[in-house]
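One protein chain is absent from this view; the other protein chains keep their places.
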Amino acid sequence: MEDLQALLDDIHTTLSARDDKGKVATYIPELARIDPAHFGIAVIGVDGTEYMAGDAELPFSIQSVSKVFTLTLALGKHGDSLWNRVGREPSGTAFNSIVQLEFEKGRPRNPFINAGAIAVTDLILSGHKPREAIGEIVNFVRFLSGDDTITTDQAVAKSENATGFRNFALAQFMRSFDRLDHPAEHTLGVYFHQCALAMSCRQLAHAGLYLAANGRNPVSGSSVVSRERARRINALMMMCGHYDGSGEFAYRVGLPGKSGVGGGILAVAPGKASIAVWAPGLNDYGNSLLGTAALEILAKRTGWSVFGL
Amino acid sequence: MEDLQALLDDIHTTLSARDDKGKVATYIPELARIDPAHFGIAVIGVDGTEYMAGDAELPFSIQSVSKVFTLTLALGKHGDSLWNRVGREPSGTAFNSIVQLEFEKGRPRNPFINAGAIAVTDLILSGHKPREAIGEIVNFVRFLSGDDTITTDQAVAKSENATGFRNFALAQFMRSFDRLDHPAEHTLGVYFHQCALAMSCRQLAHAGLYLAANGRNPVSGSSVVSRERARRINALMMMCGHYDGSGEFAYRVGLPGKSGVGGGILAVAPGKASIAVWAPGLNDYGNSLLGTAALEILAKRTGWSVFGL
Amino acid sequence: MEDLQALLDDIHTTLSARDDKGKVATYIPELARIDPAHFGIAVIGVDGTEYMAGDAELPFSIQSVSKVFTLTLALGKHGDSLWNRVGREPSGTAFNSIVQLEFEKGRPRNPFINAGAIAVTDLILSGHKPREAIGEIVNFVRFLSGDDTITTDQAVAKSENATGFRNFALAQFMRSFDRLDHPAEHTLGVYFHQCALAMSCRQLAHAGLYLAANGRNPVSGSSVVSRERARRINALMMMCGHYDGSGEFAYRVGLPGKSGVGGGILAVAPGKASIAVWAPGLNDYGNSLLGTAALEILAKRTGWSVFGL
Partner (left out) sequence: MEDLQALLDDIHTTLSARDDKGKVATYIPELARIDPAHFGIAVIGVDGTEYMAGDAELPFSIQSVSKVFTLTLALGKHGDSLWNRVGREPSGTAFNSIVQLEFEKGRPRNPFINAGAIAVTDLILSGHKPREAIGEIVNFVRFLSGDDTITTDQAVAKSENATGFRNFALAQFMRSFDRLDHPAEHTLGVYFHQCALAMSCRQLAHAGLYLAANGRNPVSGSSVVSRERARRINALMMMCGHYDGSGEFAYRVGLPGKSGVGGGILAVAPGKASIAVWAPGLNDYGNSLLGTAALEILAKRTGWSVFGL
């Protein structure tokens, strides 16, 4: 393998020069204003070494990448009974589709499409007030990344709360099947805050390091999940982490990953490294265009694909 | 890692004792007669060492496992233009669903659901008579496994041709969208023969070895596909190899795999081994019940999951 | 034609004796308490003559029958521009299905399924506060039936507002496609009140008389809609008035009709009579079981089917 820092610099230079940067998401007004020219990448090896290039320390809205952390948190609180609420299969439909929910009586296909993540958040809310649940999620992400400065962007959370009609539809629909325990306003209040978490690539890569290192954060020394659970979360990220573009991501990159509409992607090279990349422009599936391209180059040049050298 | 032969023996003993062996497929009359008590497993390391237990040398109908080999063959003949005919995403529906085909104008979601495999077979048929295409497929599988005794079971092929109405529906439907080049009778004539290939676990594991060894069969020394293509075929197997149970297989086993309705599964541990297992009883998704259980135990005890040690 | 009063008495006697009265709707708690033994029928001829049998003067919750009146009101206010918001085709799906809404980008198939009726109510709300819109609807129904004592049942409206998650999902979903102008809470506040209108068969039959008499109420002498619009509303009732049981109703009864989950049905025999029937038990499509049976007998014995003598 070539020198990793030189590789990141090369990826940054190559991709920054591309004209087609994809389209910044417009359905959340606050996100629509982000400059599509941003590009950051951070790789943390399982030995804790950091490699970075570009805007790797600039915070962005992690959006759906947060679903990996709330799933981890909810599994810790509820164990495998969580799977009574949500499945483990790719959806074959868009991130916000409601069709599958009707055919499958309100049970979302997996925890990484919107409906599934809302169901997971509803579990975290159990026995809490929304504000407490938000606090618990923020604290958990701070713990994962070892960085107490991480916060949620209130303007983004508010913006989503005012315009997230589709998410309200998903929540109300699940509630009509008795699949949520709390009023849609409460569950979504928490959900929109978790999506509004602002993190840099560096912070995000640190937060995901436990998934690359068999469940234990090698920097802090904390045990986050069991070895088996880390493996399983990685499997879910591989199968469902990029909505209806998950097959394409597996084909091109070959790493478990989770994307967010803010342009961030967290990818995991098991036993090797945690990787976070950010480029705000999206492809047709709602995944970062240049972020995916960066990971494709990185996986090819490092041989980190889980599917062969 | 423990001793592999002892592990296979242990898996064989443990699973043979289970009462619930799943249900043998009944929709193909010839397959309905198979004794559900059969169980075989074969593992071939990338160094060529063989490990076997149970009915590992008894031939069975490999059915959809053949789709891995026809995809490999068709990619060799047509290159990436193959992807104009078929996608690379999980389907989110049953193996024989026609709904997605209507919504997506006759383009199957991936080469491992029935419609997609039929589209791939149609490409192999290009410029050939059906009989020649069947010969080419049989020869290719013999080449992959290094075993010239492999044949198709004519009774099974005939049985499927007489009762495979759903596959005829899929083929005619694709033809109505101009997605097949040949009459349904011709393409399905070839397709039913490839599904009727009779192979033992040992033969099947040998045939899949190139996928565990970066595209090259280390036993014969033959180069089958490029390193990159091997990786990509593995990715497709992981994402789509078990129909609408692919997520569950990834979650439990964590290896690229392809199942057949005859009860066989081919699984790949990249860089380590090729594995074939056979147990005729199926679970609700049409995948081998005990075969999946065997692979779950094997992956756990060997640490071969691609998602972490 | 036989004597109409004797016929109604006969229908009442015959159907009251039936054991299978269908199932009272349970998803609205207030409706679940209604005694399934109620049965009422009222026929008002276009000359104004009244015929009644059973509980014809007992008010019940008209629920979706109200959609005929709100459609009439909204067409009066917005004219044919209403059809930009909602289609005119049978849905082929259940009354509360959301699947079609996703496939057709938030435009409901017709004004008589829930989503379509909510879109119509949203138009009535234009320029009003919810309370004013409710008042306008109540006044319009009083005007149609010539009876100022008609009111909404506040307990039913409140009950639906607290449990109508599916309707909230439909409204939020349409709002995500910019198909509603008002917050879901406002539009549904009005919608639940229109559904909670409490009317007797006698009042309901009077209210629908304009549809049997070319748009003009022959009792009050008021012109309600044009001749052409009356015809068109009747056509819509025939095609879409009984959700996914509309074909069955046309086949058996042969009259334009609109059912409600409270067990009421308004049917129109153009040029002859307006008919209201009430029996709270429902069939599998959510339409009154005995009410449909009553109308089938009535249509057969009177020869009022629009499809032939």
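When the chains are written out, they are named A, B and C in that same order, and each has its own residue count from 1.
The criterion applied here is as follows: a contact is a pair of C-beta atoms (placed from the backbone, for glycine too) under 8 Å apart; a residue touches a chain by one contact, two chains touch by 3 or more.
As the structure is a prediction and not an experimental result, all values here were calculated from the model.
**Q** Taking the complete complex into account, tell me which visible chains touch the one left out.
**A** Across all of the complex, the chain we cannot see touches B, C.
**Q** From the list C:121, C:145 or C:234, which touches the chain that is not on show?
**A** Reading the full complex, the residue touching the unseen chain is C:234.
**Q** Could you list which residues of chain C touch the chain missing from the display?
**A** So the residues of chain C touching the missing chain come out as 87-93, 100, 109-110, 211-212, 214-215, 227-228, 230-232, 234-236, 238-240, 244-248, 250-251, 254, 256, 270-271, 300, 305-309.
**Q** Counting contacts across the full complex, list the positions on chain B that touch the omitted chain.
**A** Within chain B, the residues touching the omitted chain are 97-99, 101-103, 165-166, 168-170, 172-173, 175-176, 184.
Following the convention adopted for this analysis, only the chains that are shown with their structure count from here on.
**Q** Using the average of all C-alpha atoms in each chain as its centre, how far is it in Å between chain A and chain C?
**A** Chain A and chain C have C-alpha centres separated by 47 Å.
**Q** Report the inter-chain centroid distance for chain B and chain C in whole angstrom, where each centroid is the mean of the CA atoms.
**A** It comes to 55 Å between the two C-alpha centres.
**Q** So which bits of chain B are touching at least two other chains?
**A** In chain B, no residue touches two or more other chains.
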